[in-house]
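After the structure tokens below, expect a handful of questions from me.
As you look at this complex, bear in mind that one protein chain is not there, while each of the others sits in place.
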Amino acid sequence: MTIRARVTVMPKPGVLDPQGKAIGHALANLGFAGVGEVRAGKVIELELAETDPAKAKAVAEEMARRLLANTVIESYRVEIG
Amino acid sequence: MTIRARVTVMPKPGVLDPQGKAIGHALANLGFAGVGEVRAGKVIELELAETDPAKAKAVAEEMARRLLANTVIESYRVEIG
Amino acid sequence: MTTAAPQPLPAGRARQLAAEFGLTPEEYDRVLAILGRAPSLTELGVFSVMWSEHCSYKSSKVWLRELPTRAPWVIQGPGENAGVIAIGDGLAAVFKMESHNHPSFIEPYQGAATGVGGILRDVFTMGARPVANLNALRFGDPKLPLTRRILDGVVRGIGGYGNCVGVPTVGGEVNFHPAYNGNPLVNAMTVGIARADRIFTARATGVGNPVVYVGSRTGRDGIHGATMASAEFSADAEEKRPTVQIGDPFTEKLLIEACLELMATDAIVAIQDMGAAGLTSSSVEMAGKGGMGIELDLDAVPQREEGMSAYEMMLSESQERMLMILKPGREAEAEAIFRKWELDFAVIGRLTDTGRIVIRHKGVVEADIPLAPLESEAPLYRRPAAETPKPPPLDPASVPDPVGVAEALRRLVGSPDLCSRRWIWDQYDSTVGGQTVRRPGAADAAIVKIEGLRRALALTTDCTPRYCAADPEEGGKQAVAEAWRNITATGATPLAITDNMNFGNPEKPEIMGQFAGCIRGMAAACRALDFPVVSGNVSLYNETVGRAILPTPAIGGVGVIEDAARAVGLALVPGCELVLVGET
């Protein structure tokens, strides 16, 4: 049995996000109006050999803390399912 | 009024994902057991000047098609809210 | 607009904050005497960064004066954003080295990347187009996972930034030693080329001239980075992490193009990049150097975040920003250029003749400080220096030979300090720009041609910290001599150096002794070789829990070869003869 976990890693609020900025510019140049803030992050989808969602979540959170996110500049969110 | 849209862009099945593979390796090296497939993608969070969720979704989908994803190698998913 | 004096902090609170910001009690008393009252929060922030080791060189200045800085080919010695030397045909080489040690420990990729961004700005600020980057790196024990993580991040960061701005990374050096376990060194060097008669400086002149802000917006990045760079790491450094600065190399590239375009006109009076302590140091230094006063209106500063205070804006270390003084009436012309490159542009103040810096925000005067004590009269210390005892001479006969020559050679060649650096330089774009005649690994110094000419620059970075630890004076000499030899070995004529003095806590006499000894040795070698120092950087407090790094005076050398085709490489060609020169 496996459980799928999704870890979303985003630049922390206030941390400069050059990529998001460039995407925002590009969307405006493409003619999309009314685009406010754009933030670009990463998402990592994992298959975990677990059966207990709570445990899977804890494991994915530890992975995020130790490797997937750099908590100096990034925040992360874990979803199970 | 603004609506937040989240566009998740993942490598298509069959497209090599060296980054996901490298993350899988690194997790194993850190001592995490039972990690199956790992896929790494991008997520772009946008603030849209819209009030209608359906419309916001359509706009974000157009953005994904035209710029945010390269459909030769990537698939995308739009979430609103 | 109000002219009321800034709101002083309550006396006790001010003293406590001053200590937190790194001012000594005596230094804080000096602040009180200068202002005649307690400082406001913004004023205290300005004093603490201007008087930090990083900005004021208060522990090192008296020693640095011993270095020779003059030669007929030197156009600009130390004191400006970068050094400048004449290289013939009316051209000049503009170069400097700078450290980003502490940020690179906290966040290796961004720390190293923003280090490259900062040194690039120092060079193009002077009107030069950057043509080459180099680096000097020290890491801890290569067996430690932490070392590997830092090495990987630093190399990626240097490459990521340099590759993206399109400036080739052509050389460098790397050492490993456990003394750097908790305190790696990341020293980045940029070399640019300018017309010798078109060098820009930071000297602001002209009462009423507009003060102009260009580049990226200001956020709450790295507030108090400059004071952090001047404080040794304690075990809880992980907790004290300030917001890390993030580099945006694409914006830097735009900034280079926009600045060089404006520099081709005669609209600029003075220009300075916003490095450590961004808006504070750039405005204070520009006005101070020109003997002017300056007024800033922070409401006009382009801001990335909402609700930033005057204190935060003055201390922000957001990257990719510059401050300029324009000639009167040239604002529109300048703005058009920066808008074309999609960069922020704002007039944020004027020059005055008051000799003071006055900072307004939301109609309130947040700071009003005389400039002279901030800049030229900052505290200077001649700290006690204890000579490093000379090691007794070693009798070669007393050294056993446990492994035999062949095995010793095998181990040496395979050791981290001597093995191939190819893994590193393969990640750096060393050829972008199309002028790299000798890439990393191809010669003792990198050879970068000057576009359109046959003449080329020879560039190298060198230092052997082991030698400096054993005998600082001889080590200092050796580092300079090695740079000189590496340039000479390519057939080029060595002309001048930049340096990056990386040491431990200067309040310890034995560290100050290492510093003084290295300087003495460097000065002697520079004098003997006619190889002056034209720019440099000092990084002190490189310690973790009381353990200092090895004394590391990294030297960046620049030379010129008339015909790039005659540059000698390392590769042996079939049939060549081997000749050994000098005593063994």
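Chains: A, B and C, in written order; residue numbering restarts at 1 for each.
The criterion applied here is as follows: contacts are C-beta pairs under 8 Å (C-beta built on N, C-alpha and C of every residue); 3 or more make two chains touch, one makes a residue touch a chain.
We adopt the following convention: contacts and distances are computed from a predicted model.
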{"item": "Omitted chain, identified by the protein name its UniProt record gives, among \"ABC transporter ATP-binding protein\", \"Acyl-CoA dehydrogenase family protein\", \"Phosphoribosylformylglycinamidine synthase subunit PurQ\" or \"Fructose transport system permease protein\"", "value": "\"Phosphoribosylformylglycinamidine synthase subunit PurQ\""}
{"item": "Sole residue of C:E43, C:E107, C:D122 or C:D248 that reaches the chain not shown, by the stated touch rule", "value": "C:D248"}
{"item": "Touch criterion as defined above, residue of C:R220, C:R304, C:K449 or C:R485 at the omitted chain", "value": "C:K449"}
{"item": "Which residue of B:M1, B:A33, B:A54 or B:V72 touches the chain not shown here", "value": "B:V72"}
{"item": "Contact footprint on chain B, counting only the chain that is left out", "value": "14-16, 18-19, 22, 42, 66-68, 70, 72-73"}
{"item": "Absent-chain interface as seen on chain A, which is shown", "value": "18-19, 22-23, 25-26, 29-30, 40"}
{"item": "Chain C residues touching the omitted chain (full complex)", "value": "156, 159-160, 163-166, 248-251, 253, 425-432, 434-437, 449, 451, 454, 564-565"}
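The rule is short, and it goes like this: only the chains that are shown with their structure count from here on.
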{"item": "Gap in Å, rounded to a whole number, between the CA centres of chain C and chain A", "value": "34"}
{"item": "Touching two or more other chains - residue numbers and ranges from chain A", "value": "none"}
{"item": "Overlap residues in chain C, where contacts from two or more other chains coincide", "value": "none"}
{"item": "Residues of chain C defined as touching chain A within the complex", "value": "106-107, 110, 216, 219-221, 241, 243-248, 250-251, 304-305, 318-319, 342"}
{"item": "Contacting residues of chain A [partner chain B, same complex]", "value": "2, 8, 10, 20, 23, 26-27, 30, 32-50, 59, 62-63, 66-68"}
{"item": "For the chain A and chain C complex, residues of the former touching the latter", "value": "11, 14-18, 21-22, 25, 70, 72-73"}
